[in-house]
Structure formats: structure tokens, C-alpha cells
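Complex shown without one protein chain; remaining protein chains in place.
Lettered A, B and C in written order, each chain numbered from 1.
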Amino acid sequence: MAEFFAQYMPAWGAYLLTALISVALLLAVVGLGALFFIWAERKVAGRIQDRLGPTRTGGKFGWLQSLADGIKLITKEDLAPADADRLLFRLAPYVSLAPSYAALLALPFADGWVGWEINTSVFFLLAILGLEVFGVILAGYASGSKWSLFGGMRQAAQVVSYEVPLGMCGVIPVFLCGTMSLTTIGNMQAGWATNWLIFHDPFTFMVFWVYFTCAVASVNRAPFDLAEAESELVAGFHTEYSGLRWSFFFMAEYNSMFVVSGLAAVLFFGGWNGPVPIFASWKAAGGGWEIVADLAGCLNFIGKAVLGVMVMIWVRWTLPRLRIDQVITTCLKYCVPLAAFCFVGALAWQLASLPSPNDWLSPDPAGRAAVREPWVERAEDGAERSGTSGAEELARLAEDKR
Amino acid sequence: MLAAIDLHGFLFVLFALTACVFAAGVLFSSNIVRMAFNLVLSLGSSAGLFFLAGAEFVGAMQLMIYVGGTLVLLVFGVMLTAQHRFLEMRTNAGEWVLSLLVGGALLMVLLQAAFSVSQWNTPYAQRDQVEIDESKSATPIAAALTGVRVDKLEETNPRLRAGKSGYLMPFVIVSMHLLVVLVGAAYLARPRMAVRQMRRGG
Amino acid sequence: MATANREQIIELDVRTDELLVNMGPQHPSTHGVLRLVLKTDGEIVTHVEPHIGYLHRCAEKIGENLTPRQWIPYTDRMDYLAAMNMNLGWSLCVEKLLGYELPEKARHIRVIIAELGRIASHLVGMGTYGLDLGTFSPFLYAFREREKILDLFEEVCGARLTNSYITPGGVTGDLPAGWLEKCEAFLDQFVPVITEYHTLLTTNAIFIQRTAGIGVISREMAIDYGCTGPVLRGSGVDHDLRRDGEERYTEMYDGYAFEVIVEKDGHYPRDHDYPPVPPEAVLGDCWHRFYVRMLEVMQAIDIVREGIEFYRASSGDWGHPIKLNTKLPKGEVYLETECPRGQMGFYLVSDGSAIPWRVRARSSCFCNLSVTEELCRGCLLADVAAIVGSLDIVMGEIDR
Partner (left out) sequence: MAGLLATITVSHYLAVGAFFFVTGVLCMATKRNALGVLMGIELVLNGANLNFIAFGSQYLREETLGLDGQLIALFVIILAAAEAAVALAIALSFYNAHSTIDVDQGDELKG
């Protein structure tokens, strides 16, 4: 696109324009996603609670309800309390939204369908999601309200604690696949559902639930939504916010929910690889068929991620909220040891070459083992060429990994 | 036409400018929370520079540990001690003048040094041909931490080839260091004051 | 079982300044316009001071300018969640002064209505308690059932919330035809719903964690502070005015078989149908108060069923309201009744005219609320909501 614009304007302008357009597109994705999820939350919550939820706006099912809400929020007065630190108060929602938005950059929607193909994407995602807390802390501090301050403090304590088990859970699929690239991890789980990493061994099955718990906690959803606990802290960190800035916090929250669910889908549920390999042959055919297969995979992935979000919604409307000490206890006493135990267990399982369901269902090793990072292949070539001891060592490593 | 401007350069200027502006913001703001905020953005932008230089793992690490961990801790500390008399602590003008003079001189020296070595300031011609899967992936780093150097397969020195060029030893030392530090930090911040609490909800 | 009254040392790693926080009067979990001034040290609450009076409407003074029947609508607005029971208390008080003997049929109507009111009130208490603990859905499930009770009330007297149905002299009208069947149908479908509540709240692990061992009111403390109702019985004191009250009130329940809901030897009456007391729970804590309410709902259902049978069997008049300008005999009376939230007392002094010379109401929630200060000392911020919620206060009754 930059080349196209470059015909009409200076090069730097072309780049800037291109960047702006891409950013606007991705923001639209975030916005539309939030619109959908807020509508879904209201519908699901309504159904759970014997209500109908929105029914009128936009005709059937009230599917335009979030848009109407959005218009209302845009037209609302943007208030800042007199005691607030004006600059930080105004910036905080953006600080919260930006990382959650940036996380989409490295999340693959299908094989190769990713904004930025980065080799350490698991790590990058976890890192960037951890940054979202800054917006909340700043909002809590800058609002000049004690309730907000409580919310910010709680959020800081909670997120810093939960990042530990979350990272440990995320690392297990990384070790099993030998790569941090989400695209590669996803591709390694091609084939039947038995090849999904959650079914790899009992430990990965267990660790998924730990991951999900920690993910719910790290995106600040009930029963871990202590930062905004409405029955204790009025509305916590966003007590003083109104209008569009308030909605930015929610866009960030819903987007983060989608990202952690998507991450779970790739790490444990095969990403774009369905329970049944319907499109595998299309994918192999290449050309237009491959695009169709990728599109189906993309829908598959989005379906899984949305399912994860729906479970979070379901949990939110079912469970009471934990107390702050119980939240920290849950993390330190249960999640961290469990994650560490599963970490060791899963690695031991892999090391001992114990069977996983995929071995007896489809013994064809075309799945995980065939997918390798390029450097491994090159290292193997190098090992064949030189025969030096370092290369042998490496080849052995690569062998083990297989 | 686009060759006159490459993405690397453009992004470099972008990230470098934001990083420097916010670093200056840390220096010149007197409110401690704003300082922390500026520091977050500054370190985040420098993580962008890391990504740009091809060190993606280190960049993500920077985001996770530095920005996500250390700075949250810092802000936490700020909030714990955030009383109005500490929020704004101004430095007097004399100190400012002196320090800016010294700082300016130091910056001049460093810049002079940075641009004076010809090996450093000559552009790398074959940059477009560089394929750096090794340094982009986390696996070679992990391998180096366990003593295997993926990037030095052609190493001729037998001692280095035998895994001595890896980082196993420093890695272990750093791990022990971290452990000691955590214990030490916990000791330093240990409770000094105990409140006898009667009847916890009872 | 954990012991109550254990000392615990909370260590503070950083010397922090005391934070003075206003919880209310506009706060989601203070049940109306209660204002709690909290002194907190981080998350730990060191001092709580309830401030009341934001809903004061001079109801008692108004009562000194109206005839007793005219004042009935004002009693509705005291405990607006159990208006029927408020009406009942005042009516009995006036009848006591008049020496009025109630027809058999009116007595059973009153029992049915009062117990339905108790169910409705406890449903709100249960639902809002879930809300205080951060779960929204049980609130709506509770309100769904409460709506059905309000429908029944509406059919009886035309009003849903401020009923003014029970009046001195009886009730304002007989039960409409077919009402009893509707009531029975409601009870039949309501019983299984209670199991849902137990699943969602009573036995929920998080719920138990949030309530068990929190806000323990010891037996002595409950008596010292003058706590009544489920708060008192939740602390293990076997006291229920429906059994232990004044004769004028207990005779209303003559012939009804019910057992006071209080823990004896680690068991509650009829808890065999329901989840047992969890090991974490301490007698007198939030969980027990909640559980007592839940069991009282079951108890009330049985009493209503009995009442329906008695009503069908009884004959005669349903009791007519006294005339508006009935002259009151000279004298003073005081009568306490067992309302859903505790013992509600009405005091009436008459100088012989149709308008009382002096009217006073003894609020149960006021005494129950007074425990807050001692209960919340040293608890966490989130526990304040849990404790205040478990006392199930209605500000309309406290402030009057």
C-alpha cells in the first residue's frame, strides 16, 4: 500500500498514511469485537438470569444494542474530578487499551495469518498483556478518589502475582513444541483433536485449567474482578470515569479476554486446526484452496476463542467474588504449585516418551514432528556437514526435541 | 523512491524519539507518579528499539520483566509511600544548572565517542540480505544458557567448542543471585510493626 | 470447627497512613442510605462508624397526628420489604389496647400473609447478600420468586410493595376466590427452587470462603447488643417471638407446629434436607445468619401450608377493620412481633382520643446494625460488605 501512496506524496508521508490506515483497521477490529462481546455478554447474562437481555435495538435480538450504547457513551460528558491528576487521568484509558490492542499484533488467526510474524510470540503476548495493568494503576491513582486508589492497588498486587503462574502455564506448550512461535505451535497440532496439546498428557490437561483460571484473573474478570468490585469499591479504578474513556477500559477488557482465550486456543486446542482435519487436503493443494482452508481455520480459531470468552461470561454470572487475600492465596498456594507440578510432569512425560492419545489414534507422525523451526533444519545440515562436537550436541538436542 | 526511506530507519527514529522524549520526561517531571509513567513509556519504546535490532526475545523480556514486573513493583512502592509531601519533591535551581552542565558535557563526550569510530558509523550494506532466524528465536538463547552455542557451530577453538562459550555458569550464578536477592528483599522489608488484632470478625 | 474469638496478629510491612473512606450513603452495598465511615489501613479496616438518619421521615411524629388505621400506610414504609409484617405489628398493638378479639378466619389469613411476607423479605435478603458478595444472578432468581409472592399480595389487596392489608380489627378484605390454590401452586413450584439457591450460594465454595468465620457474633454479644431475629438465632440463641412472645402474638400461631430455627448440637432443624453446616463455619458468623434465613423460608412455607388448611377448615367472619375514628381507651401498650429482620416493637400511649398521644417504634435493624462497629474492626474491606449484608438491614426501618 505504501508504494501506491508513494506515487502521490513523499515517502515518509506514504508510510505514515499506510500505518494510520492499518492501525485504523485493527482498531476497528478491536471496536467491533468489543461491540459483539458486550452484546453477547448482555444476552448471555440475560439468559442465565431468566431475562431476555436486549431485544429491541436493531430489530431482532437487539444486536445493535452495543452500538447504541457506544453512541450514548460518545455523547456523554467527559468528566474529570477536581482532585484528579488531569493528564494521567486522561491518558490512563489509552494506556490500558494500547497493550491489549498491541497483543492482537502477534496473535495468529490461521496459519500465517498474523499481523507480525514474531518468533517469540507466546512470550510477547504474555508480556504485553501484563502491561495493561498500568492503565488501571494510573487510573486508580490519577482519579483522586480513594475507591479508585484501592482498585489500582488491588490490580497491581493481583496482576503481578498472576503473571507468574500464567507464564508457567504458557511455557509448557512451548517446551513440548520446542518453539515460542504461535504459528508453529498451531501447525504442530494439525490433524485430529487428539493431537491437541491439551490431550497430550494428563499434565497438559490439568495445566489448561490452571491457565484458564490465571487468564481470568489476569484479565480482571469475575470472580477475580477485585479492581472494580462494585459491591466493595463502588466501581474501583473506573469509578470516576464516564463516557468514551470509560468505554475504553471495557474495550481493553473484552479485547484481552479474546486474546487470552485465543492464546489458550492456540496453545492447547490446536488453534485453527479443527477437531477433524476436514481442510487438510485443501491446505495441501495450495493456491486458492489453501486460502479457503486458511479462512476455515480462521473461523475455527475465532470460534474457539469466542467459546473461551463465553465461558468467562458464564463464570462471571455464576460465581461470587473472592476476597483480596483469597485471590492472592489462590495464586500462590494453588496456581503456582500446580503449574510448577504440571510443568515438571509434562516435561517428564515428554522425556520418558510416554504415549499420548495421538500415538495410537493416528500413528502417522506427519503432525507435530514434521514441523520444525528453520534454524533446527539448518543446524542439522551443519551437523551433517562439519561433524564437530558442538554440532553433534545440537543435533542430539534437536533429536530429543523430536 | 521508497528506497530512499527504509522502514527500519523510520521506525528507529520513531522509537528513539519517543524513548528520548519520555526519558527526558522522567528527568524533568517532579511528580513521582508521572516519572514512573514516563519511565514506562520510555522503556517500552526502547523495547521497540530492541525488536528493531532483531533481539526479539530480549525485547519481549524487557516488556515482561522490566516494564511489566519491575515498574509495577516500583509504582506499587510509589503508591505505598505516596503522600502529598513526597509526591512533588523539587530540586533547587542551582543543582539543576550544575547537573545539566555536567550532564550536557557527558552527553557530548559520549556522542563524540559514539560517532567517532568508523566501524560503528558506517552503514551495513548487506542488511537486506541478513536472515537472522537464530537471534530472533528464543531457542538459541536457551541453548546458549545451557552451554550450547548455535551461532558458533564453526568455532575452531576446541575449548570454546566444548561448550565453554555457553552461559550455563553465569545463568546458574544469576539464578542463585536472584534467590538470594529475593530472600534479602523480603528480609529488608520485613514487618517491623505488628498490630494486635482482636477477634478477626469474631 | 474453628474457634471464635481467636486473636490474630496482622503484620503490616509498611507503615501506611490511615485512610478515611466514606462508604455510602450512595454506595452499592450499604442497602440504601447507610453511611459507614471507615478508617482503613490499606485493605484492613481499623474502625467503622455507621451514620444513620438519611431516610428519616418523622414517621413516629406523624403517627401522633393520625388515627391508628390511618397510620398503617406509614408502617408499610418502615420495613418496606416486609410491609405486611409491619402492618401486623401495629395492628396487634392497637388491638391489644382496644382489647379486640380477632375472628378465627382473620387469624389464619394473617398467619398466611405474614409468613408469605417473611418469605418475600428473606428472598430479598438472600438475593442482595449474593450481590454484596459479587454474584448477580441469585439476586434475580430471588426476585423472580418474590415477584410471584407480590402477585399474590396484589391479588389480595391491590398493592405490591406497600400493602396496608392487615389493619387493626383484621384485614381489609377476605382472600379472593381461588387465591389459596394459586398460593399452593406457588409453594409447590417454589420448594425445588430453594435447592437452586443452595447450590448457587449456601454450598458454593467461594461463598463459604467469603462468609464462614467472618463477622462472628457470639451468643453473649448478640444478647448484649439486643440483636434479634435471624441475627440472634444465627448466634445460637433459641429465641423466637412466635413461640416465646407475648400471648397476644403467640396465640395467633396456636395450633401451628413449627420449630425455632436455631442450631442445636451442630444441627439445625430440617437441615437434613439441605447441605450440612460446612466445617469452616463458626456459630454466629455470616454463613449461619444466612443459613438461618434460608431455613426460615422453608419453615414459613410449611406454616403457610398449615395456615391454608386451617383457613379452609375455619368458618365465620374474616374480621373487619375498625372504624377510622374509633376512640382509643386511655392507657399505654407495647407489643413486639417477630418480623423477618427481628423483633419489631410498637409503643402506643393514648389519652383517650381517637389519635394516639405518643407513638414509638422499636427497630430491630437498628440494634442489629449497632454490632457493625465491633464486628468490622480488623476485618478486610470486602468483609464489611459481607458483614453488613449478613445483618440484612433496611434503612427505612432504622431511620423511620
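Quick note on the criterion: contacts are C-beta pairs under 8 Å (C-beta built on N, C-alpha and C of every residue); 3 or more make two chains touch, one makes a residue touch a chain.
This one's a predicted model, so the numbers in the text were calculated from it and none came from an experiment.
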Open item on the list: Applying the definition given at the start, please give the residues of chain B touching the unseen chain.
Closed with: 3-6, 8-10, 12-13, 16, 19-20, 23-24, 26-27, 32, 35-36, 39, 42-43, 46, 49-50, 53-55, 57-58, 61-62, 65-66, 69-71, 73-74, 77-78, 80-81, 86, 89, 91, 95-96, 99-100, 102-103, 106-107, 110-111, 113-115, 117, 119-124, 126-127, 130, 132, 134-135, 140-141, 144-145, 149-152, 167, 170, 174, 177-178, 181-182, 184-189, 192-193
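Rule of thumb we're sticking to: only the chains that are shown with their structure count from here on.
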Task: Between chain A and chain C, centroid-to-centroid distance (C-alpha), Å - done: 47
Open item on the list: Please tell me the distance, in whole Å, between the geometric centres of chain A and chain B computed from their C-alpha atoms.
Closed with: 25
Task: Euclidean distance of C-alpha centroids - chain B vs chain C, Å - done: 61
Open item on the list: Two-or-more-chain contact residues of chain A, please, as numbers and ranges.
Closed with: 153
TODO: Please set out, as single numbers or ranges, the residues of chain C touching at least two other chains.
DONE: 383
Open item on the list: Considering only the defined contacts, which chain A positions touch chain B in the complex?
Closed with: 2-3, 6, 11-12, 14-15, 85, 87-88, 91, 95, 118-120, 123-124, 126-128, 130-131, 133-134, 137-138, 141-142, 149, 152-153, 156-157, 159-160, 163, 167, 178-181, 373-376, 378-379, 382-383, 386, 388-391, 393-394, 397
TODO: Can you check the complex and tell me which residues of chain A touch chain C?
DONE: 45, 48-51, 146-147, 150, 153-154, 222-223, 225-226, 229-234, 317-326
TODO: Quick one: which bits of chain B touch chain A in the complex? Just the residue numbers, please.
DONE: 1-2, 4-5, 7, 10, 31, 33-34, 37, 40, 44, 51, 56-57, 59-61, 63-64, 67-69, 71-73, 75-76, 79, 82, 133-134, 136-140, 143, 148-150, 152-155, 161-163
